[in-house]
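We show some of the complex, not the whole, and keep each chain where it was.
Chain nomenclature is as follows: A, B, C and D, assigned in order of appearance, with residue numbering initiated at 1 for each chain independently.
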Amino acid sequence: MLEVSGLHVWRGERHVLKGLSVQLAAGQALQLLWPNGAGKTSLLRAIAGLLPVEAGQVRWRGQDTEADPLTFCRDLAYLGHDLALKGDLTAGENLRYSLALRGRVAPADIDAALATVGLTAVQEQLVRRLSAGQQRRVALARLTLWDARLWLLDEPAANLDAAGQALVVAAIEAHAAAGGVAVIATHQPLALSTGVSSLWRSPGEPP
Amino acid sequence: MSWAWFHRFASPPYFYSLTLRLAPWLGWPAGLLIVGGLYGGLVLAPPDYQQSDAFRIVYVHAPAAWVSLMSYSLMAFAAAVGLIWRMKVAHAVAAACAPVGASITAVCLVTGMLWGQPMWGTYWAWDPRLVFELVLLFFFLGYMGLRSAIDDVSRADRASAVLAVVGVVNVPIVHFSVTWWNSLHQAPSVMRMQEAAMPASMLVPLLMSFLGFTLYFYAVMLVRARAEVLRRDRGGSWVRDVLAARGKAA
Amino acid sequence: MREFLDMSGYAAYVWPSVGLTLAVLLANVYWARRLVRSAQAEARRRLASGAQS
Amino acid sequence: MIREPSALHAAAQILRRDLKLAFRRPGEWLQPVAFFLIVTMLFPLALDPELSRLRQLAPGALWVAALLASILAIEFLFREDGRDGTLEQYALSGHSFAWLLLAKTAAHWLLTGLPLAIAAPLAALGLGAPAAALPGILAALLLGSVSLSLLGAIGAGLTLGIRRGGALLSLLVLPLAIPTLVFGARATQLAIQGDSLAGPLYLLAALGVFGLTLAPLAAAAAVRISLE
């Protein structure tokens, strides 16, 4: 479903991605285990269309994503280093408003998602008062509600304890089982089942 | 019609060598015309019956004013082309316009002020044309300030291009301000084509000055644009070639 | 000659205008050429460092 | 989740969210107004307070203060949403980015421009304007603040992600805002003199419409670039 071909990306003076190609079919997840500074974040942002691409193409369902970015975006969920949560709203409110951009969600679904990630107790707290890991969990709940076919996750397990990491794994497994595609930047390989996931250890050697 | 010329123009090596060849052909005539115009205006032309010799400032003021408006328009146009067609060369041209245009705008303002003191009895008045010309200078400065605040060249190009395009509304305001508001400032006299408002001995040097300043602007701008194109290219093989060629020449 | 330089009393306005204008024109030429030189030097540096890596 | 990505619904939600955030910190949306009132108060302090002179001064003081208050406030239009990744998500939401930013700008105007316009007659009274002038002053500020917000959005987009963008922002927006300032002050002056101010009001409205069509596009382009 996702085809990246011959991607060249520059960050300032640095030629970070030099002709990268990769293909992912429905139900597949790719874990990027590249070392620090190798260009994981750059790759995810380039696929999402947030970084300009010097050469090469990103195709989704056979379509060049630059040709019709709006349609592509409707299929896309990007979770970056910044969580896009408002410190001055509660977890529930945050989910409500950001999901509203993509359609309607029932409040009960939001509560259920927050319960899954173990935040029922702090549901009514302002997000600013949550610890680093709790904030990550809110973002994780949002991801599961987004109903996007393509997930781009930048270190989704950062700040999470063992239970939290298991939640991430479960979410990705469910997403893949439903025919979704995921590209995940991480330093600690996530314990995904081998049928689903492939590891990519350095940009030099394709997966 | 073919777009080949457009693509050729957009190619950095072609543009680089074009500027290399073009700049002297613009620069030397510009120098001659400016010197000739100034000689004609300062020495040969008779004194004005109203302003006596003070009117001679027109030979630097009016061409500078014209170039200030032209340079901004060109900058905005190049910026728009750069934005729409993602053309590095166009961004380079826009970036090259700004410092030259800003300095010439400052010349227009200062010569205008020096002219204002004898004519209106004050260096500065809060008159629409003067104010919007000052605003033009601020646009140039804002453009350069924005560029220098962003360190990635390609981002700086596109962000400042948005500003340049937005600011272009100011150009007609400056030009028509004399007609729209009743202004202290002189109404257009040279550009009016119907009757010759001045004798040829005054007009010819003025026209030489206009042409000279215009050519001068293009010459300097193209030299700067050459540097900007070089900065934007990431070590393509043509860069090696032009640098080697220069090394041999030097 | 003196009469010419005096500009019938407007010398203090005319000559600074002309002088400043010419100064700015020349300065622009100088800056532009310096910019080209520094851009070329930088490009050389970049090519050299690129060749090493 | 029911798929129904309506642009109107999305904009409405952004508006509601921004209003809710502002009201959660009650003092916050009052600050530009307070700033405006204090600045207009500074003039009589810094000058000899003579009523007849004050009245001549009123249009200028009022509009300079309004302009500064709105520029000061506009800085925050995109800043926080840019920093915490919200704008990224808007850009990837599948709606027109310009449209969503217009919704944000509208919320910002409701929170700063509108209160400013409502406070202006009060400040004008303090500067010695006659009561008959107040409706005119209100109208001028209502129209003027719309275009100030829109122009400000362009500047805020351009300076997003620039360290200490605030001062650069004012440098970029002030020249753009000068026509608004000139017409607005002119309208206020006419209102204080008791003359008809239809002329400058039309011009202010024209500036607003112009801004409404142009500014969201320019702001969207600018914000997108700074998201890289």
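Basically, a contact is a pair of C-beta atoms (placed from the backbone, for glycine too) under 8 Å apart; a residue touches a chain by one contact, two chains touch by 3 or more.
Model, not experiment: these values are computed from the prediction.
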Quiz item: Can you write the copy numbers for the whole complex as a formula with these labels?
Solution: A x2, B x1, C x1, D x2
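By definition in this document, only the chains that are shown with their structure count from here on.
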Practice problem: Please compute the C-alpha centroid of chain B, do the same for chain C, then give the distance between them in whole Å. | Solution: 14
Practice problem: Provide the C-alpha centroid distance between chain C and chain D, rounded to the nearest whole angstrom. | Solution: 41
Quiz item: In whole angstrom, how far does the Cα centroid of chain A sit from the Cα centroid of chain D?
Solution: 36
Quiz item: Where in chain A do residues touch two or more other chains at once?
Solution: 13, 52
Quiz item: Which residues belonging to chain C are in contact with no fewer than two other chains?
Solution: 46
Practice problem: Enumerate the contact residues on chain B facing chain A in the complex. | Solution: 151-152, 154, 234
Exercise. Quick one: which bits of chain D touch chain B in the complex? Just the residue numbers, please.
Key: 154, 157-159, 162-163, 165, 168, 171-172, 174-176, 178-179, 214, 218, 221-222, 225-226, 228
Quiz item: chain D touches which residues of chain A in the complex?
Solution: 45, 48-52, 70-71, 73-74, 76, 78, 80-89, 93, 97-105, 109, 145-147
